[in-house]
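Omission of a single protein chain aside, the complex is shown with its protein chains in their original locations.
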Amino acid sequence: MTDLVAQGLAEPPLIDPKKTFADVTADVSAPMEKKPGMLWKVFFGLSVLLTLQFFAEIAYQMVKGIGIWGLNHPVGWAVDITSFVFWIGIGHAGTLISAILHLFRQRWRTAINRSAEAMTIFAVMTAGLFPLIHLGRTWFAYWLIPYPNVRFLWVNFRSPLVWDVFAVSTYLTISLCFWYTGLIPDFASIRDRSTGWRRGIYGVLSLGWRGSERHWQHYERAYMMLAGLSTPLVLSVHSIVSFDFATSILPGWHTTIFPPYFVAGAIFSGFAMVVTLLVILRKVFKMEEYVTIHHLENMNKIILVTGMMVGYAYATEFFVAMYSGNPFERFTFLNRAGGPFAWSYWIMVTCNVISPQVFWFKRFRRSLPVMFVISLLVNVGMWFERFTIIVTSLHRDFLPSAWSYYKPTIFDYSVIVGSFGFFFMWFLLFCRFFPTISMAEVKSVLWSAKKTAEGKSKEPMAEETVHA
Amino acid sequence: MSHVDGGPKPPKYWARPVDLEAAALPENAMQEFAQPSDAVALDAADPPSRREFLKLLGAGAAFAAAGCARKPVEKILPYVHAPEELVPGVPVYYASTCGDCPAGCGVLVKTREGRPIKLEGNKAHPLNKGALCPRGQASLLNLYDPDRLQGPLLYGRGKGSNKPATWQAVDQKVTQALGEARGRGKVVLLSGTVTSPTTMALVKQFLASYPNSEHVVYDPVSQDALLKAQELMYGARAVPRYRLDKADLLVTLGADPLGTMISPVEYARDFYGRRRPEMGPMMRVIAIEPISSLTGTNADERLRVRPDHLYPVAMAIAHELLVAKPRGAAAPGGATAVVGTFEAATVERRAGLPFGTIARLADELWAARGKSLVMAGSQAAPAEQAVPLQVAAGLLNSILGNEGVTVDGSHPSRQAAGSEEAVLQLVERMRAGEIGALLVYGVNPAYTLPPALGFAEALARVPFTLSFADRVDETAALADVIAPDAHYLESWNDYEPRAGVRSLGQPAIAPLYDVRQIQDSLIVWSGGAPAGTSGSWHAYLRDRWRNDVYPSANAAAGFDLWWEGVLREGVQVAQGADSNGSARSFRGEAMTSLPPLKTGGDTEGLQLALYTPVTVYDGRFANNAWLQELPDPMSKCTWDNYVAIAPSRAKALGVWEYEMKADVVTVDVGHAKFDLPVHVAPGLHPDVVGIAIGYGRTAAGRVGNGVGQNAYRLAEATAGRIGMSGIPVRLTKTGRVAPLAVVQMHHTTDHRPIVYDATYAEYQRDPRAGIEEPTHLPSMWTPHEYNGYKWGMAVDLTTCIGCSACMVACMVENNVPVVGKSIVLRGREMHWIRIDRYYSGNADDPDFAYQPMLCQQCENAPCETVCPVLATVHSSEGLNIQVYNRCVGTRYCSNNCPYKVRRFNWFEYSNIKEKSLRLALNPDVTVRSRGVMEKCTFCVQRIRDGKEHAKAMGTRVQDGDIVTACQQTCPTDAIIFGDLNDPKSRIAQFAKNGRGYHVLAELNTRPRITYQTKIRNREGGGSA
Partner (left out) sequence: MLNPFARKPAPTRGVLALYDDPDKLLHAAALAREHGFADLDAYTPYAVHGLSEALGVRKSWVPWVTLVMGLTGACLALTFEIWTSAFDWPINVGGKPMISLPAFIPITFEGGVLIGGTMTLAALLLACGLPNLAKPILDRDLTNDRFGLWVPEIGPEWNEQRVIQLLRGTHAEDIRVVRV
């Protein structure tokens, strides 16, 4: 067995078989039971500060107007929608890892799905802010929801923005259901090992779960169903986000390959973000034994693949533009690569296409520093991908007379960093108060690991006794 | 004001039957409603002046107040019991005359509940025939200018008080001061051209009461050279009537008849009549000019020559006609002799014109003899050549037999009378202390005269100075007394811009402030009512018309009836005023004024060419935000003047213009220098530096102060002339970069399907020449039906001259906000209609194309599909409507608009701090709040109005009933609006005619605006 592992023909154990079930519960609950460390406090304080300035910016903007941003006449969207798409993209890996890997019985997911799902939810929450604050009259944002009103006005179901409203809210809701369903048994475990008010709180959170087999098999099926629903949902959400652009007539936006291209990009950036987070998380909360290098390597492989998908999409776009012979298309893409915003285009290409190539080498795939840096680069690259698509297409479209340039203001930067603060604030809270790893699932993995370790010795006994 | 003194309330232009009823308002009716409306008045605007205003306008004012303060309806309930005369919400039109420049175009003042809100050209007026220029449109804002003086000042040259004085005090001071002046020396009235015969008469009477007093007339934008030349050639110092409508070939020598010369709207209207290919043989225009003027950029052929070569070129053409290739033309005596030295080859070599150009020009002119017209700019040539250039032009016209046909001296224009000599002498005599009192009216010499003259110092030696300025401008700041004249919309006046064309100016509103029009002041100061008049200026005016004009009109009606008729029409044209002219005899002695060709080499280096911008004109509009934000048609630059230089020259100097900013250079003419950003202007002669006058005001007001640099400082006074061109100038790079608020930063169509052009020849062969449009555009679904009205518009790129009057008209009509330089610099100007200007051909000498770009009202509107909240949808008449109240401001519509004609309210532009400015708002159009998208609506309020009117009449809207603001003011009829479902309508025909195409048709947005190809009247193929 071990030599097979060495040859890489068999999966190495996802967890050290010597661990007991009790160890798992103890290790995972540990961060929730002791005082937070210095590192956590520093990170949390920082992200709270960023969040505060974020909301200060929003308040000022509500008073003064969108004009405080650098937007201008041709460029009606820039940082706002860029960040929206970016965070929605981040929000994809979570549910994807959980749902798709669950359906494909990829058991290595168990160590990472919980934090990934949490990331999804917080990323979507962050993303959700942007469509709101980018409005000229945010206080009327609820007009995008079809509700009966005295003017008998509904919404325009032909508008991708309305699709967004439905897609994103659905995605958030379903991800929450999925996440919470997964959490119930773990809350129960924590309830049963804690006392006092914590027992009370986790008791309520666990809804009184007792691990009855009759419940377990409803649970298993329901979880499967949610996974089944989430998988197409994940794909649909980012496709719909891409429709914002694909269904318009703007050269550079009006592109049929956007849905797959955006989904690949989303998975790409999502996994990168998970890697970024886990590399820190496993260190800070001593989870190395659960989130092993093997897990991370698997994700790096996915980053490599999706990275190349994205790269392929860039190439296709360019080729189609040139091949189509459409002067507007041609110009737009030449303008991307060589125009005033070429810098952002080449940042995008370097970070998204070139940098992941190092993952061809096992050494780098398994090296924490390398994967950390790469994952950061990928996130930068993916932010600029959206920026490139949005701004370079807008600033020079059909009539040269209307062409212009876009210069961000201090407030644009403020919302960018602010959104990161907001996201990390939630994530750090999650690490403190929720089980960051799905105990129940890890235990099942642990059991099979033990089995594999002990070899076939145990089974026959079990078998015959059953038939006896 | 007359109707206060119990004179008859001004009758108004007969617009609708309902208006007829609104005859004179009985006094008691006014009193009755003055009281309740006062309550509103207090928070409406500055109490004292406004309450005055209310008393005068009675109930109407209640609405004005309510309108601008947006008071709840209850406030004006008393009005329910109002007299039927004034119908709330129904505009009242007064016929009047635009008084902000001497052109004197007829206007209809649209008033709503007592306040003027829009100016429209008066169709009945023979000069502008219903059109207005951008300045005329914007002059409404001068009325509401918050920087106007609120009353007379005993200013004491700055030492006196800034608080408004009483008119009694002023009258005392003035009569006393003038009395003293009698002894001290001359009493001089310094004014711009006054086209009002009655005012001139009054001035004469006034001055008559002072020994050796004088009236000096001076125009900063001067036609003196032309006048002088006319005097030399024909004995009469008067501008002839130039008849572009009779010209097959127009050759301009540095003249800009379509832009700012004498009577631009009149010329433009005559011009377009000969330029629309559908309407008979097309006029050909050849512009010979140093800088690219509005006329030049619309010419079929442009020849770039330095200012000092204009005269030689003109003479060389004459030489070609008379000597080189004699055609037996009847030339004035001695002509052949003077032109002798001007061989074509030499001149061509010096002027850098291709060999044979002059011969060709001569042939073309000769071929069109009697039907051609040569116009020369009075300030385009160096001072010493200004008059000779004009004489040369006159000579050509007379050789070609244009005299009496296209140049009509028998109906002279009164629109320019200023004499540079006179003003220069005046300054000398002021310095010599010969002037006892100086009254300044309508001009601003302290700002417009070259500082080298030292007007200010000279003025210090004049014991008493009075200014009639409506603000403490550069000159008024040096005056003892400022007696602010009323705005022309508050004044009675008459105008005679052309002999026999007499129009009246009647107040559309009582003075907003405690101001008094100059004529009333003069009457008072000349010891009350002059002989044979009954007191007020209004009476004086009526009497003069009764005695001088009425008899000649030989009207059947009695005077009062006739007078009211004239007021309604706004203009009275004497018999034969429009008849053809007769040739005048050319005086041989004029030849002596023509110097021979300069021997020896030319002066090297750069030459200055100061030009008059179509926006702020000579600077009198500097405080007019509408015009400051109006992009210059050629440069597309707002809120600034700049150093225009040719690309090749810019490269040589190592300076350039970047997006929204440009390198700053030092302009140095020796006696003056200043720093200004450059503008790289293709089409300029590489040796020429073009700078606009009218900027750099220091006392214009909050808007105009410190905008740009005062280019008058570069002008030079030599030999009794003020030179604006050909002055040697040095440019040095400063290394600094300054912001330049341009609204268009890319200047070619990049071979995109935006502007199509063709030559006249090509057009005659195939009307669709030049158009490359997809013939078949497949669609996924069947288009919607439009069975009722189907509104559409046609824009003719051939006749559009880019004057930008439509842009201002649109701003006035639709309450489009002015955002200011800093916001324009961020690319957020708000114009609903813009004029795109594209260059084609080679960069040094390009072709120009102007293209009005506004909402195309696409039937498959991309903006509508993407709006999440249905804030922009399609009406049953095919309008792309924008529901401001529903808009949440996603800006998605703008992103998805291929024409980028939507405008977003980035900040709260609608809360206007200055209350007086609120009065200019059009109550029929919503004021958009922050965070809302806005755009052209085809003037939907006018469409509604027209439909309701038709409904009341029980008919369908007739073609021409509904006129959009841009169409209404267009001097060249380039914009046509109407119902596409009405086969007889003009729009239907235009949409069908051969030249029609759609911008970006391949996108299949199915625009409702049909553009007409630009036809250039020249040989060979057109360049797209």
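Read from first to last, the chains carry the letters A and B; within each, the first residue is number 1.
Methods note: a contact is a pair of C-beta atoms (placed from the backbone, for glycine too) under 8 Å apart; a residue touches a chain by one contact, two chains touch by 3 or more.
Since the model is a prediction, treat every value here as computed from it, not as a measurement.
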| item | value |
| --- | --- |
| Option touching the unshown chain, where A:Arg191, A:His254 or A:Arg396 are the choices | A:Arg191 |
| Selected from A:Met225, A:Met322, A:Ile410 or A:Ala453 as touching the chain missing from the view | A:Met225 |
| Residue of A:Phe166, A:Trp346, A:Phe372 or A:Phe433 in touch with the missing chain, whole complex considered | A:Phe166 |
| Sole residue of A:Ile81, A:Leu96, A:Leu144 or A:Ile174 that reaches the chain not shown, by the stated touch rule | A:Ile174 |
| Residue, one of A:Thr25, A:Ser83, A:Ser269 or A:Thr388, that touches the chain absent here | A:Thr25 |
| Residues in chain A touching the chain absent from view | 20-22, 25, 146, 152-158, 162-163, 166-167, 169-170, 173-174, 177-178, 180-181, 184-185, 188-189, 191-193, 203-204, 207-222, 224-226, 228-230, 232-233, 236, 240, 243, 439-441, 443-444, 447, 458, 462, 465-466 |
| Residue ranges of chain B at the interface with the undisplayed chain | 781-784, 858-865, 867, 870, 873-876, 1006 |
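One rule holds in what follows: only the chains that are shown with their structure count from here on.
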| item | value |
| --- | --- |
| Whole-Å gap between the CA centroids of chain A and chain B | 61 |
| Contact footprint of chain B on chain A as seen in their complex | 64-67, 70-77, 134-137, 140-141, 143-144, 153-156, 158-162, 165, 244, 247-250, 327-328, 331, 394, 396-405 |
| Partner chain A, residues of chain B touching it in the complex | 659-660, 744-752, 754, 823, 826-829, 834, 836-838, 851, 853, 862, 864-870, 886-892, 894-896, 898-900, 903-908, 930-933, 999-1000, 1003, 1005 |
